[in-house]
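Reading through the structure tokens given below for one structure.
The other protein chains are all here in position, but one chain of the complex has been omitted.
Lettered A, B and C in written order, each chain numbered from 1.
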Amino acid sequence: MKIPPFKEINPPTKDGFWINKKTKERFGGQYISPLLVPNLKRVEKGFFKAIKDKKFMRELNEELLSFIGVNTPVHFSPELTKLAGGEKKIGKIYLKRTDLHTNHSHKPVSAYSCCKLAKYLGFKKILTETGAFQNGRAVASACAALGLDLDIYVGANDAKKLAINKDISALHGANIIEVHDSTKSLLPAMAAALRAFQSEPDSMYVVGSVAGPHPYPLMVRTFGSVIGRITKKQFKNLVGKDPSTIFSVCGGGSNMLCISYPYLKTKNTKIYAVESAGKGLKTGKHGATIGGGGKIGILLGMQSKVLLDGENIAESFTEASGLDFSSIGTEVAFLQSVGRIKFLTATDLEAKKTFMMMARKVGLICAIEACYVIHAAIKEIRKIGKPKQNHLIHLCGAGEPNVAQMMEHMKKNK
Amino acid sequence: MKIPPFKEINPPTKDGFWINKKTKERFGGQYISPLLVPNLKRVEKGFFKAIKDKKFMRELNEELLSFIGVNTPVHFSPELTKLAGGEKKIGKIYLKRTDLHTNHSHKPVSAYSCCKLAKYLGFKKILTETGAFQNGRAVASACAALGLDLDIYVGANDAKKLAINKDISALHGANIIEVHDSTKSLLPAMAAALRAFQSEPDSMYVVGSVAGPHPYPLMVRTFGSVIGRITKKQFKNLVGKDPSTIFSVCGGGSNMLCISYPYLKTKNTKIYAVESAGKGLKTGKHGATIGGGGKIGILLGMQSKVLLDGENIAESFTEASGLDFSSIGTEVAFLQSVGRIKFLTATDLEAKKTFMMMARKVGLICAIEACYVIHAAIKEIRKIGKPKQNHLIHLCGAGEPNVAQMMEHMKKNK
Amino acid sequence: MSKLNNLFKEAKKNKKKIFIGFVTSGDPNYKSSKEIIKEMTKSCQIIEAGISFNTSTSDSPIIMEANDRAINSGMNMNKTFKLIREVKRETKTNTCFVIMTYLNPVKIFGLKKFINQCNFVGIDGVIIVDSNLNSPEEKILINGLSKKKIGYIKIISPTNDDEFIKLSIKNCRDSWLYITSYFGLTGSKNVNIDNVKKMVKRVRNYSKEIPVAVGFGVKTPSQVKQVSKYADGVICGSSIVNKVAEGHKKRLKGKKLATFVSSYVKKLSRGIKK
Partner (left out) sequence: MSKLNNLFKEAKKNKKKIFIGFVTSGDPNYKSSKEIIKEMTKSCQIIEAGISFNTSTSDSPIIMEANDRAINSGMNMNKTFKLIREVKRETKTNTCFVIMTYLNPVKIFGLKKFINQCNFVGIDGVIIVDSNLNSPEEKILINGLSKKKIGYIKIISPTNDDEFIKLSIKNCRDSWLYITSYFGLTGSKNVNIDNVKKMVKRVRNYSKEIPVAVGFGVKTPSQVKQVSKYADGVICGSSIVNKVAEGHKKRLKGKKLATFVSSYVKKLSRGIKK
């Protein structure tokens, strides 16, 4: 299958804001030090030039198909359908197999695209941050393929957790920099990468989600929407119509937006995002920006919804490193604010149980991040409880990095 | 893409022998204890029935496409082409991305198919052996998806080496049995699985390569040839003709036969198999059945080429667990004997260097097994040294299980 | 008529049953093994000598370990022939000798050479566990051995079909039919008497003549006795090999080990006479 072309259907203002006209809330922008302005401008201009450059886009699409392997299957899951109540009660549940990409998550699509853009713009080196090392690994692989240098910033605590993908990033030749600031997790790692971006004029920052200053959120979802564009066509071919619902997990929201974007104006398709409720929303130890009552704040160059602790950004908590983030992407926050996306949550324990269920009953080792959405989706689909519906769950990553963590869980629960 | 139908183009005799008419050498057969005869007959009959059963085959093909994801890309590799001397000197090098399957190797194709056959035939449980735990993991995933019980036999030494895939097999619910016999590697593990097969009448044995008693070698290559059937069509679409050469690694020979089978009668396509020369053929510490002068022997239910130590089977040696096997598949041995397949070797050190090169320059983390073939292919292609050739290398697996081993190598060689 | 045929015929005439002991040749080493086998000739009418193969696909863990001991001590086909020859010469025994092995050692040794050596040494029968009825090697062996009046023994088990049993009977005309009492590995379970009855009955449907001996899981004198009610011969294997292992662990050697093992074998063999 060819990659269907991109169409802009939810543009931000030229300053990079998505504005809720009713509430006047703004999401996005470029909240950065003046030192970053020139570099960001170079990226912004370059991005708009590149996506209009036919040769660049043709090459990029070819490489996404062949190197990243974006043409992954959508398939009916009899097991999940049964689990949610059976076809007669709930219709059918389908999985989009983004876990089958090179590097095993959705991250490689935008990571590779952004790195290719960097090369196109003459940058020599990439700066990025990572939480679950899914983004780190994806960018490292892209940089190796494209001949770019790379510094990966990672919270010192995260660096300890996910040894495989960290090692793989190192094997790709990436330079890994541990960040010991504040919570030693994704948030300070992003801040550190942005700080580096204003110290190294020949380096381009690449973000791991649909977050950061304009044009990053726009760029990541535009490049990443390849997943959704292919899915939309596949689903139509397979089922004959668009899905009734799409469920994705939401850390920053990139995998959610990447698959859902082409459906934003598709009225009959409900879009769901699932956040990590960590140990439970009531415990305060969670990573649910919306579910946990996040407010508008300004961080990492953007205005978005964020979990606050006074005037500072609150610490998030979840066992899924990829969801350990106190904010969400700007366009995602906008879409939530205007009611286009409905938010749900699942706890760490529910996700771990779902991981085991997927391994035992479905035969798949899913990224722990994806297990939050599978759990919440089955619950919600059961609640919807209408036949002849076609539900799509985004299986956004493979679970190799979580194996050690899950073996512990299995031993404890034997 | 749909899976092109299977055509038998190299049938064995009805007793499961491939016979070299010139030398009178026979490869294959059913060298088993009478206790195994009824179970093998059930499998043999069932297999021939299943591949003629349209419903079974339609379902199987659908599941291979959607669950295993067999429609992986074939793509041009500019980097490898350059490395081999450049397009003007050697033509182009392409990679078949079998590493993008669910479970990240070629094994899941035949593993899933055989397990589905087992279910079709009413078996309740699967018995298999594993070396690199690529087969173990593949069968474990299939058994989880199909609701079958599973015992995996693994040499106690191998079990220590490849923790991730072992853990993943356990997460899928497999029962892992360590084999402490003789070399504690793949060979005694296979023997142990076959022994179990004659103790448990409700269990079906599934083999990890194109080896074992008839009909196993035939079954594995027939099911597994899905890879080659898709590749042949893809390659034609992409390049306009069949490849000049196909290079695959050869442990037992399954990945090699699975991709090469449809080309057996394609005169203009040369087929190469690459064995592990371990520490070097001259040291005697290797896993090269052909390269190391293997003779005809009888083991594990088959007559094939084998490395001998007097009347016993010699110990093989290589750092790639998936290649640590003193014999090769029966049809493979036949094809070598009649000159259809040319054999090459690469050492462990060459493979490890290639792993690093692939990670650093191509951006891919390849199964260490695949690195033997990449090394040998580049060398051979340079030797062929003709322009306008189209070379195909089978990238038969992803390298997550080898990361720990490679990190050590990287540290030592810094 | 072969010596094995004769043995069973005589026994039948006298309403007696045959006791068959299995031991791995060269376990734990050449010298001790020779002593063991020499001692065993006193209570076994037939001795099955196993020739080790390191990739055997039908042996229980007990016998796998014996294989390892034998191979590690340097045992092989040639030495087994030598050992049996020496035993026969030194004991002047009447006991029949049967070789049990896998096809690979035989094939590597050479099929013809193997047949000739069996003949030269005076081997009375051959069991090749993984030689299938359809293999070309099987045909060569059956023909070659039968010309030398050496018996070829086939194993059948409860799950084999009638077709297979009929063919096996035909191939065993110079020896006996080896019935396993259950579906599984040697020594892994206890003898299943129900199966024994059924199996003997099934065989008798096709041949009144062919001697049947039952093995797999016969471990005590009383089991020997029970089995001998239905079969012409009783085979004890794993439990004897286990005794060798036990003695070996106690660091017994040579004659001492032989006595330790053979006193156990004697007890087993008495199961028949009671």
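In this text, a contact is a pair of C-beta atoms (placed from the backbone, for glycine too) under 8 Å apart; a residue touches a chain by one contact, two chains touch by 3 or more.
From a predicted model like this one, the values you see are computed outputs, not experimental measurements.
Participant: Touch partners of the unshown chain, restricted to the chains that are shown, please.
Facilitator: Even though it is not drawn, that chain still touches A.
Participant: Which residue, A:173, A:297, A:322 or A:399, contacts the hidden chain when the whole complex is considered?
Facilitator: The missing chain is touched by A:297.
Participant: One chain is left out of this view; which of A:23, A:182 or A:237 touches it in the full complex?
Facilitator: A:182
Participant: Looking at A:10, A:198 or A:266, which residue reaches the missing chain?
Facilitator: A:198
Participant: Under the stated touch rule, tell me which residues of chain A contact the chain that is not displayed.
Facilitator: 15, 26, 29-35, 37-39, 181-182, 187-188, 191, 194-195, 198-199, 201, 295-301, 303, 308, 310-313
In the analysis below, only the chains that are shown with their structure count from here on.
Participant: Taking the mean of the CA coordinates per chain, how far is chain B from chain C in Å?
Facilitator: From the centre of chain B to the centre of chain C is 38 Å.
Participant: What is the distance in Å between the mean C-alpha positions of chain A and chain B?
Facilitator: 35
Participant: Distance between chain A and chain C based on Cα centroids, please, to the nearest Å.
Facilitator: 67
Participant: Please output the residue numbers of chain A that touch at least 2 other chains, ranges allowed.
Facilitator: Nothing qualifies.
Participant: At least two partner chains per residue is the criterion; list those residues in chain C.
Facilitator: none
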